[in-house]
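Note that one protein chain of the assembly has been removed; the remaining protein chains are unaltered in position.
Right, subunit A next:
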Amino acid sequence: MKYASEFRDPKAARALLAEIAATCDRIGATRDKPVHIMEICGGHTHAIFRYGLDRLTHPGIEFIHGPGCPVCVLPMARVDECVELAERPEVIFCTFGDAMRVPGHRKSLLQAKAAGADIRMVYSPLDALEIARRNPAREVVFFGLGFETTTPSTALSIQAAAREGLGNFSVFCNHITVPEPIKALLDDPDMVLDGFVGPGHVSMVIGTHPYDFIARDYGKPIVVAGFEPTDLLQSVLMVLRQIEAGRAEVENQYARVVPEHGNPVSLAAIADVYERRPSFEWRGLGEIDASGLRIRDAYRAFDAEAKFGIGYGAAQGRTVVPEAEGCACGAVMTGRMKPTACPQFGKGCTPDMPLGALMVSSEGACAAYWQYGGARGVAAR
C-alpha cells in the first residue's frame, strides 16, 4: 500500500493546513462566521475524524456531514422489509456486513439471523450468485445497496444470472444516486452550504459532469475528492480558492482515479439493468424524485420486490412507518444537526444499543463522532 502512504505524508499535510489557514484568513472565515463545506460521502466523514482533520483545520472551516452513507439513508421500513424477506423459510438473504446491525422496528438483520433466518454476509453480489448456484432449491436474495459505486457490480450479477437462467436469484434493489439528494438539500432554504467535497468513488463510475448543476444552477463550488488525508485537505483548499476567486466550478482533485466521463462499461451495465424510480424514500429527507433505481422489466424475474410482492412491489402499496421515537438521524444526515447535538447521542443511542443507522454503519456520522472521540467528552459513557 505504498500508493496510500504518500497521501498520508504529515509534511505535505502540514503545508496544506497552513495554506488552508492563510486562505481562511484572507476571506475572513472565522469560528463565528465559518465556511460551511459539506463532505457528501460517509467515507470522507470517517477519514476526517480518523485523521483528526476537523481539529487540525482552521476554525473558520465547518464540515457539514452529508447524506452519503448508503446504510444510513435507508428508512427503517426498508430494514423491516429486509427482515421480512430474510425470515421467509425458502430465502437465503445475502447482505454486506455493514447493514447487519442497523435497527428495524422489530429487529436488525443480526437479530433475525440469531433467531434462525438464513442470512449470509457476503463481500460482493457475485458471492450471492455463487450461493444461488449451489442452492438451487432455495431462493437467494441479494440486498442491493449503495450509491453508484456498488450499483455496477449488482447490475453485472443480474446480467450473469439472466445469462445462466439462474431462476432462484434476485436482488432487493435499494440502489440510489448522489446528485438528487444534493439537489434536494440545495433547494432547502434552511441549509447554509458554501461548497462541497464530492465522493470520489461515485465519480469513478459516473464522472464529474452529473455535478455540473451544483456550480451552474446553484453557484456553489464542488471538488471531487480522494479519501486520503492529503486528498481531503487539498480538496478543501480547492473549494476555498474557488470561493476566494468568486468561482463556482466542478473540479477533480481525484484525477488519478476519476475520469471526467466516468467508467463507460459500468455505466452501460447500469443503463441496461436499471431505470429510475419515480421517487424513493430517504431517511430524514422523505421521498425524493428520481433518486432511486429499480430493475427494468426485461430483468423483472430477478427483482425481489416483484417476485415477493414487497416494498415498492407490494400490491397494496408500500407501508410508510415513522422512525424510532427521539431518533434525529434525519436531521444529522442532512447536516442540520451535529451528532452530538442529538439528545440521544451516547445516551439512548450507542454502538451497543443503536437507535438509528448512523451510529452503527461504518460510514455513519454518529459512528465517526463516537469512534474517534470527537465528542466523547460531553457524552455520558
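One rule holds in what follows: contacts are C-beta pairs under 8 Å (C-beta built on N, C-alpha and C of every residue); 3 or more make two chains touch, one makes a residue touch a chain; residues count from 1.
Operating definition for what follows: contacts and distances are computed from a predicted model.
Chemist: Name the chain not shown, per its UniProt record: "Carbohydrate ABC transporter permease", "Formyltransferase/hydrolase complex Fhc subunit B", "Acyl-CoA synthetase" or "Hydrogenase expression/formation protein HypE"?
Modeler: In UniProt, the chain that is not shown appears as "Hydrogenase expression/formation protein HypE".
Chemist: Touching the absent chain in the whole complex: find that residue among A:H44, A:H58 or A:R101.
Modeler: Selected residue, touching the omitted chain: A:R101.
Chemist: Among A:I40, A:V71 or A:L267, exactly one should touch the missing chain; which is it?
Modeler: Of the candidates A:I40, A:V71 or A:L267, A:V71 is in touch with the missing chain.
Chemist: Write down which of A:T23, A:T149 or A:S291 is the residue touching the left-out chain.
Modeler: A:T149
Chemist: Which candidate, A:D190, A:E325 or A:D352, sits in contact with the chain we can't see?
Modeler: A:D352
Chemist: Please give every residue of subunit A in contact with the chain that is not shown.
Modeler: The list for subunit A reads 1-2, 4, 8, 10, 13-14, 43, 49-53, 55-56, 70-71, 96-101, 110, 121-123, 127, 145-147, 149-150, 201, 229, 351-352, 362-363, 370-373, 376.
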